[in-house]
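Here it is, the structure in full.
Removed: one protein chain of the complex. Kept in place: all other protein chains.
And now, subunit A:
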Amino acid sequence: MFRIPLLVALALFVTFGVGIVSTVSALKATVGFGAIALGPWVAFPEAQTENTDPYAKAHRARAGKLLYGGAEGLQFTAATDSAGEKLSSGCSYDIVGITPPARFWTLYATNANDQPMKADLALPTATNAWTVLRQPDSSFVIHVSPVAQPDNWLALRRIGAFKLVLTLLDTPTAGSSGLIDLTMPKVVKTECPDA
């Protein structure tokens, strides 16, 4: 007797359940299509434009971030190391290499929800192209670690998963498709006492 209403209820349940869950997870998983991936570093050079895909438009409307314009810069985010493992703030990492040509770059860490990691003000939680200590060939090694390190140290708080954000300011690569040939610094895991 209740077969038909039950089937209708089941269909509606599947519609709303699967529809909403798949939408939310799709928006959480990625900023959209059109990503440039250089090793672990991912950037979305078109995400702020009119031509971007509907997923990127929905994502940016939901996140409400002030995105970088084409002439301003390009923001790369890394959620994994160069070996493809998720970054964990219990471990130590080395960022080794050079950045693509840019007038300036900044590097800082965020938590998994893209909010800046709040650490003690006295600790070095960010670094940039002027303050970083370089090798004679102008490459650099930055130690990302929750424990103090010599040379370039990017302090972490032990909050579990985290992301690294590298922003290239006024970079000629922001608008060019030749970006694929460029080298980004490697993110190498050096020590992982918890794991």
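Just so we're on the same page, a contact is a pair of C-beta atoms (placed from the backbone, for glycine too) under 8 Å apart; a residue touches a chain by one contact, two chains touch by 3 or more; residues count from 1.
Note that contacts and distances are computed from a predicted model.
A.B. asks: Mind telling me which option in "N-methylglutamate dehydrogenase subunit A", "Chemotaxis protein CheW", "Membrane protein" or "Copper resistance protein B" is what UniProt lists for the chain we can't see?
C.D. replies: Missing chain, UniProt protein name: "Membrane protein".
A.B. asks: Which parts of subunit A are in contact with the chain that was left out?
C.D. replies: Residues of subunit A in touch with the missing chain: 3, 7-8, 10-20, 22-23, 26-27, 48-50, 54-55, 57-58, 60-73, 103-104, 106, 108, 116, 125-126, 128-131, 165, 167, 169-170.
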